[in-house]
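First the structure, then my questions, so here it is.
Removed from the display is one protein chain of the complex; every other protein chain stays in position.
Letters A and B name the chains as they come in the text, with residue numbers starting at 1 for each one.
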Amino acid sequence: MEVTINNIRKEFDRFPALNDVSLKIASGELIALLGPSGSGKTTLLRLIAGLDFPTSGKIFFGDQDASHHSVQERNVGFVFQHYALFRHMTVAENIGFGLKVRPAASRPPKTEIRRRVSELLDMVQLSGLEKRYPNQLSGGQRQRVALARAMAIEPRILLLDEPFGALDAKVRKELRRWLREFHDRTGHTTVFVTHDQEEALELADRVVVMSQGKIEQVGSADDVYDRPGSPFVFSFIGESSQLPVEVRDGTMLFQGQPIGIAEAGDGAGELFFRPEDVTLVDAPDALFGKVTACRRLAGTRIAEIDIANDGHAPYHVEVEVPLHAPIELGSETRFRPTRWKVFRK
Amino acid sequence: MIHNATASPAKWRLKRPSIIPGFGLTLGFSLAYLSIIILIPVAGLLWRTAGLGWSGFFAVLTDRRTLDALYISFGTAFVAALVNVVFGTVVAWVLTRYNFPGRRLIDAIVDLPFALPTAVAGIALAALYAPNGWVGSLFMPFRIAFTPLGIVVALVFIGLPFVVRTVQPVMEELDREVEEAAATLGANRFQTISKVILPGLTPAILTGFALAFARGVGEYGSVIFIAGNIPYVSEIAPLLIVIRLEEFNYAGATAIATIMLIISFVMLFIINLIQAWNRRRYGNV
Partner (left out) sequence: MSEDTRTALGKPPAFRNPADERPLAKILLIGLALVFLAFFLLLPLVSVFVEAFRKGWSEYYEALIEPDAAAAIRLTLLVAAISVPLNLVFGLCASWAIAKFEFKGKSFLITLIDLPFSISPVISGLVYVLLFGSNSLLGPILKSQGITILFAVPGIVLATVFVTFPFVARELIPLMEDQGTGDEEAALSLGASGWQTFLYVTLPNIKWGLLYGVLLCNARAMGEFGAVSVVSGHIRGLTNTMPLHVEILYNEYNFVAAFAVASLLALLALVTLALKTLLELRFGAGAAGGRH
């Protein structure tokens, strides 16, 4: 099911939680809504589900305007952050609930419901646990029950709110891979909300980066990491450092001095670069500062460098250095970004 | 609370070691006080009952008047608790879910039966529900006060906060997401309430019922004014105990008291069972 979101605006007590958001979700796509808390990602998910209604704007399921349909009529599978399982029902009763509450005309017979439930239990690899109650399950198992319950109604679209948020790190990784496989197998259009960029980048076909009620960038993992479209995306995804620079006659100046980088288009701006896109140089036209700390990070070493700022608090940047590079604390180091981006003021 | 009581024997330990002082003193005082005020007097009652012997006990128990009084006490308490389950749940729902002018005040007034002396409640209800009272006159010629129905009215008054205050906190804890989940699965509001919300509240409602029932069975002050106290018709068991005492029929009073105590303990046991069962199954209180 293709979903189109047109100029959605949502206000809570006059405070805009979403501001003119538009997005097209292709059928069968796995999409991540990524952003810090308060960015509006969960609000957007709830609007798609029909759990909230937009202040203005429209949402289309295919070419059908969903604005007129209540949540019951929309037929969406929603997996809540804390699963929202019915705790007085067994696993099987939870999964079969959506079929049991259908109007008599479209309700499948009992045996059919039972068959569907055991099929779904198989699919989420929980066969044998149908008689358990939710509080007798582990976090990962509850998560999968919630997913099976949402799938039972044969939803047109699957929506997941922070699906791995309440799980510990190891289970989270396993389930992440499992969800990817599950999606590839069932081919459902799926939207999930997360604040964990690693999760979004690894799992999603496309990542929607949101901030303060707006979409900052939509793109593949490579797009948003390698070609960030805004200062927010650059600093939110991955590690980065930033410095105020000025471009004059095709060269970049920092504190009035050239730093050995060519850049087109004159004017002031903000230079962004990632720690790994830096090389140490031994030249006068480069950035330089004092190494204040050095720490090991997995297979690399990160040096923290303070660049003097004329009596103000120094600029703080982080650069990746070779593992065996002779870096001494307090020594002066010179470096240049090899890949960067300047956002104009 | 200065003394330290950690000198415990090597193997069997009354308490887990702790650096906090005062265990011996506070527990000692508590046990002594508990024994003097509660345990010894109640044991005395049971001792007296044992003195009656089985035949004496049964003679009192099988007396028509005793049986009728017990039947009236338990029957009216049961009906009143049922009424309270229905209306108490509605009141709790309205208080937790809706915002309306005066909600705070209503919430506070629900505790009135806890705070209002039972005798005051008794004469007020009697005056109100008497054939010439404000409410009683509305229902004439149907009589409320001075019939078993009057007893039910008094016990509804007494038991209401037990149901509301047991159900209300559980309702407040209800997760809105669960109701939203039901909605996304296609359930309409009625289905959500009857299949999702109410079953989740059942243990609390049962507990509230049991508390209101137990309290109603033993209630005295608020009932005797409105009941009419006609033997075999509207005479409650606690009143019969008082009457037997006034006749210096200690054996009769003791036997009725003991049977009521036993039933109360059974009720208490059932309440604990409900809660334990609930905790085990759904993992909540």
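Heads up, the rule we're going with is that contacts are C-beta pairs under 8 Å (C-beta built on N, C-alpha and C of every residue); 3 or more make two chains touch, one makes a residue touch a chain.
Because the structure is a prediction, the values reported are computed rather than measured.
> Given the contact definition stated above, which residue among B:G75, B:P131 or B:G221 touches the chain not shown here?
With B:G75, B:P131 or B:G221 as choices, the missing chain is touched by B:G221.
> Pick from B:A50, B:L67 or B:V90: which residue touches the chain that isn't shown?
Among B:A50, B:L67 or B:V90, only B:V90 touches the chain that is not shown.
> For a quick check of understanding: of B:F58, B:Y71, B:Y232 or B:F265, which residue touches the chain that isn't displayed?
The missing chain is touched by B:F265.
> Hey, which subunit A residues sit against the chain that's not shown?
Counting over the whole complex, subunit A touches the hidden chain at residues 7, 50-54, 56-58, 65, 67-68, 70-72.
> Considering the whole complex, not just the chains shown, which residues of subunit B touch the missing one?
1-2, 13-16, 18-23, 25-27, 29-31, 33-34, 37-42, 44-45, 48, 87, 90-91, 93-95, 98, 100, 104, 106-121, 123-125, 127-128, 133-135, 153, 156-157, 160-163, 165-166, 169, 176, 179-180, 183-184, 189, 192, 207-208, 211, 214, 217-221, 225, 237-239, 241-242, 245, 250, 253-254, 257, 260-261, 264-265, 267-268
In this section, only the chains that are shown with their structure count from here on.
> Roughly how many whole angstrom separate the Cα centroids of subunit A and subunit B?
Centres of subunit A and subunit B (C-alpha means) sit 53 Å apart.
> Inside the complex, what are the residues of subunit A that reach subunit B?
Interface residues on the subunit A side: 49-51, 71-72, 74-78, 80-82, 84-89, 97-98, 101-102, 133, 135-136, 149-150, 152-153.
> Please name which positions on subunit B make contact with subunit A in the complex.
175, 177-178, 180-188, 191, 195-196, 199-200, 202, 281-284
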